[in-house]
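Note that this complex is displayed minus one protein chain, with the remaining chains in position.
Going by the order they are written in, the chains are A and B; count residues from 1 in each one.
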Amino acid sequence: MTSAAPSVGVPLAPRPGRAKRIGRSVAYYAPAIAVFVGVIGLWEIAIRAFEVRAVIVPAPSAIGAALVENWGAGRWPLFDAARATLFEALGGLVIGTLAGLAVAFGVSRWANARDAVLPAAIAANAIPIIAIAPIFNAWFGVTNPLSKMMVAALLVFFPVMINVTRGLTQVEPAAIELMRSYAASEWAVLRKVRVPNALPFFLTALKVATTLSLIGAIVGEYFGGASGVIGRVVVQSASALRFDVTWAAILLGAVAGISLYLAVVLLERWLIPWHASVRREEPG
Amino acid sequence: MTDQPDRAASVVRISGVDKEFSAGGRVVTTALSGIDLDIRRGEFVSLIGPSGCGKSTLLRLIGDLIAPTAGSVEVNGKPAHAARLGREYGMVFQAPVLFEWRSVEDNVKLPLELLGMARSERETRARQMLDLVELGEFRGHHPHQLSGGMQQRVAIARALALQPAILLMDEPFGALDEMTRERMNSEVLRIWQQTGTTIVFVTHSIPEAVFLSTRVVVMSPRPGRITRVVDVPLGQPRNDDTREEPRYFQVVTEVREALRAGGGLGGESTGASDDRLAAEGRVG
Partner (left out) sequence: MQLSPERGWLRRLLTFVAFVALVLVVWEGLKFVGGDPWRGDGWEWHPPLEIWFASDLLLPHIWDIWGALADPVQRGSEQSLAQFLVGAAFYTWREAAIGFVLGAIIGIALAALFVHSRLLERALVPYVIASQTIPIVALAPMIVFAFGPSVVSVVIIATYLTFFPVTISMIRGLRAPDPRALELMRSYAASRWSVFWKVRMPASLPYLFTALKISATASIVGAIVGEGPGGIPDGLGRAIVNFNTQYISGPEKLWAAILASAILGIAFFALIRLGEALTLRGRGLDAGTA
C-alpha cells in the first residue's frame, strides 16, 4: 500500500492559478480537438467533392440533419429511442452490479470458495453472452425491456464480480498482520481494509460495465424488441437504406456510453481521490 | 548476565520456547530452540543475529502472531495470546504499512477505532501521538506525500496510539539510508524516554543495536539460540556524541565477537527463510 516515496517529504507545491490551469488544460487537449475538427471537416469535404454515394457513408451534415429531423416523433424517434435504451442499460447495470457485489462479498469470505469460483467466472466471461439474448426474449417477452436488461445484467455481472473479489482478497499480507496485532475482528478487517482496498478495483470494473450494459441493451435489441429503441432503429433504418438515420442513432448510443463512462469517472474522483490513477498532476 | 528478575517487574517472560515450522506433518525448519529471556519494564532490548536466526520469529512469538511449538511466552504476567487480545502492545514492521486511503491522522486513529474509543478522544490522542513524533503539521497529508522516514514515524505514532506497555519493532529502519537511520534512532530514543515504554527491537545493525539498547540479545544462526546477552553500560541520554565514545566501540566489539562466537558472522544460513516464514504467518 505505501510505495516508495520521494526521499524528501514535502507537501505538494501550491496549485497554479485558475487561468493558468485552464490554459494548460486547453493546450493539453488541443491536439485531440484539432484531430476531431480536422476529421469532421475532411469527411464533409470528401463526401461533397467526390460525390461519394451518401447511401453508405453520409456526410456529417446529413447525419446532423437526420438527427434534428427525427429528434422528437417522426418515423424514427431518436430521442425517445435513446432514452428507452439508456433505461434498459441502466437497469441492467444496477441488477448486474448488485448481483456481482453480492456474490463477490460472499465468495471473498471463504478462501476456498474464491479459488473455486474465480476461475469458473473468468471462463464464463469468455462465453459470448450475447448469444443468450434470444432466450431472454423468449423468457421475458420480446417487447419487455426486462429481456434486454437481463442481457445487460449478465454482461455486467462478471467483470464486477471478478474485480471486486480480487479487490477484497488481494490485500497486502502485512496489513492483515497489522490488523491481527490489534486483535481486530474479521468484520473490522472487512470494513477497514478490504472494502477500501477494493474500491479502485470496483470502479475499474464499473467503467467497463457501463459500456457492456449499453452493448447488452443495443445488441439485445438487434435480436428483437419493441420499436422505439436504438437497436431497432439501427436495424430498421439500415434495411431501409437510410444510413443517415442509422449513423445518427449510433451517435446517440455513443453519447450515452460516453456519458455513463464520465459519470463513473466523476464518481471515481469523489470516492478515491487518494488513488494513484486519480491524482495525476496532468489533467485527464 | 541477568540476575534473577523479580517476576512482577518482568514485562516479557519467555521460557523454554522452541519454534518449528512444518509442512504436511513433517518438520521443515527449526527456527528457535530453547529460548529463555526476561525483559524488564522500561528496558530497551535489541535482538540481533544473522539472517535466518529467528529474531523476527521471536518477535512475532511475543506478539502472538504465531504460537510456540514448546514453551511459553508471558506478557505482563499473562499469556501472549491474552495480551494481544487486550491490545497491550504496539508493533512496527519494516514496511510502514499505512493505508493509502487514509490521511496520516486517520492512519494513527486506526487502533483507536478498533478499540471503540470516542471520536473526540480519538482525535486528541492521534494528535498527541503525531506531536510526539514531530509530524503534527502533516496530519492532513496522505502517506504517498511523505518520505520513507516520515512514514515510519507515522507507523510509530500509530503503534503508540493505545499507549501500550510494550513496543515491538521489526527492523523498522532497514529500508532507510544511513543518515536517516541515525536520525530515526535518536527519535526512537527520545520517544522511549518520554513515554517509558518497554521496547523490543529487531535489527541487523550492530551499531544501531548498541546505540539504542540497554541490553543486546545476540542470537545464533538456525536453529536460533541466544548466544549471549550483552549489557550496554552507556549512560542516558545518548546522542551523537555517544557514537564516538571509546566505550561505545568497546561494546560494539563485544557484540561482534559474541556474534562470531555464535557462528553468526560469515557464512550466512540459507536466506532469511525463517523470518520470511514468520512474516507470512505460516504456522507449524
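Criterion: a residue touches a chain if its C-beta (ideal position, glycine included) is under 8 Å from a C-beta of that chain, and two chains touch if they have at least 3 such contacts.
These numbers come from a predicted model, not from an experiment.
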Chain not shown, its touching partners among those shown: A
Identified contact with the non-displayed chain, of A:Ala102, A:Ile127 or A:Leu266: A:Ile127
Touching the absent chain when the full complex is considered, from A:Gly23, A:Gly72 or A:Pro119: A:Pro119
Candidate in contact with the missing chain, chosen from A:Leu98, A:Val195 or A:Val219: A:Val219
Touching residues on chain A - with respect to the absent chain: 28-29, 31-32, 34-36, 56-57, 115-117, 119-120, 122-123, 125-132, 134-135, 137-139, 166, 207, 210-211, 214-215, 218-219, 222-224, 230-231, 234-235, 238-239, 243, 246-247, 250, 253-254, 257-258, 260-261, 284
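As a working rule, only the chains that are shown with their structure count from here on.
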Footprint of chain B on chain A - complex, ascending: 1-9, 11-12, 172-184, 188, 192-193, 196-197, 199, 272, 274-276
Touch list for chain B against partner chain A, complex: 63, 65, 84-87, 89-91, 93, 95-102, 110-111, 113-114, 138, 141-151, 177, 279-281
